[in-house]
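One chain of protein is taken out of this complex; the other chains stay put.
Labels for the chains are A and B, by order of writing; each one numbers its residues from 1.
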Amino acid sequence: MSTIVMNAPFIGVAALACVGIYIMLSQRNLIRIVMGITIFESAVNLFLVSLGYRNDGIAPIFTNATGIHMVLPVPQALTLTSIVIGVATTALMLTLIVLIYRHTGETDARKSRRVKG
Amino acid sequence: MSASPVLSFWAPLMVVIAFLIVAAITYAYRSRGRSSYKRDTEQTKVFLSGEDEPEAGMRHVRAHNMYWGFFEAMKRYYDPVVRAHTGIVNDYLIWMFGLAALVGVLLFASGLF
Partner (left out) sequence: MEALTTHSPILAIAVPLLAAFLTPLMGRIGPRARDTFVICVLALVQILVVIVAREVYANGIQIYVLGASAPSLAIPETHMVPVRIILEVDGLGAFLGLMGATVALAGAVYSISCMKMETGQDRFYTLLLLLAASMIGIQYTGDLFNLFVFLEILSISGAALAAFRTRFVDAVEGGFKYVIVSTIAALLVLISIGMFYGQYNLLNIAAIADAMQYTAIDKIALALLVVALLTKSGAVPSHWWVPDTYTPAAGGTSPIIYAASLTCLGALFRVVFSLYGLKLSLSVIGWVVIVAGLLSMFIGVTMALRQTDVKRLMTYHAISQEGYMLLGVGVGLAVLGDPQAVAAYGREAIAGGIFHVINNAFFKGLLLLTGEALFFQLGTRDLNKMGGLGRNMKWTCAFFIIGALAISGVPPFNGFASKLMIYESSFHLNPMLTIIALVVSIMTLASFTKVFQAAFTGPEQPQFATVSSVPLSMKVGMGILAAATVLFSLFPQFVVDTIVYPAADALLNQTGYINAVMGGA
């Protein structure tokens, strides 16, 4: 039981990742594909943050710290970077979807493609 | 360790020099010419058994006509491959995750033997 409690974040990561991948691979609407990518990104960010956790660790801030046993700060920095990158790429993807819609009037991945082969 | 000796055998400078020598000989030979040849007369027009020359657009062989025989012969290879190039984003991602799963399975399977 405690194993499940200890590993709950990682189970959450796996669940989110599966949901995200399923949406990415099966949905035809372009905006839903972007949603799937966002969910997958959240899974990866959760994975990074969960890696840094140490049992009974406090937040890694030295000012007014109640003890010396802290969670690892490096994964938190990695996650912040990843979130910001995710925002930028999501903005770019959504802009391109708007442009595709303006050109073709479709947001379906099958119907809006103009190049193949 | 020095590089492979093959590259020095095919030394490009030798090939270029040989090419230039042969080109010079050919040019000297061809420039001697033929006294019965006159430019810009009836002699230089295209001969099609007396027919008129078709206009330029009709004379040029277009790109989609080339290698037709090759495509017909390889039809059984080309049909599935061209159909696989769908242009749909989901298919791109399916291939990527499928490949990741395949490589993972291969790595773990090889560790067992």
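The criterion applied here is as follows: a contact is a pair of C-beta atoms (placed from the backbone, for glycine too) under 8 Å apart; a residue touches a chain by one contact, two chains touch by 3 or more.
For clarity, every value in this text was computed on a predicted model and none was experimentally measured.
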{"item": "Residue numbers in chain A that touch the chain omitted from display", "value": "24, 30, 33-34, 37, 40-41, 44, 47-48, 51, 72, 74-75, 78, 81-82, 85, 88-89, 92-93, 96-97, 99-100, 103-104, 112-115, 117"}
{"item": "Interface with the unshown chain - residue positions in chain B", "value": "1-4, 6-8, 10-13, 15-16, 55-57, 59-64, 66-67, 70-71, 74, 77-78, 81-82, 85, 87, 89, 91-93, 95-96, 99-100, 103-104, 106-108, 110-111"}
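Simple rule for what comes next: only the chains that are shown with their structure count from here on.
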{"item": "Chain centre separation in whole Å, for chain B relative to chain A (CA means)", "value": "45"}
{"item": "Residue ranges of chain A in contact with chain B within the complex", "value": "21, 24-28, 30, 33, 109-110, 113-117"}
{"item": "Residue ranges of chain B touching chain A (in the complex, touch as defined)", "value": "82, 85-90, 93-94, 97"}
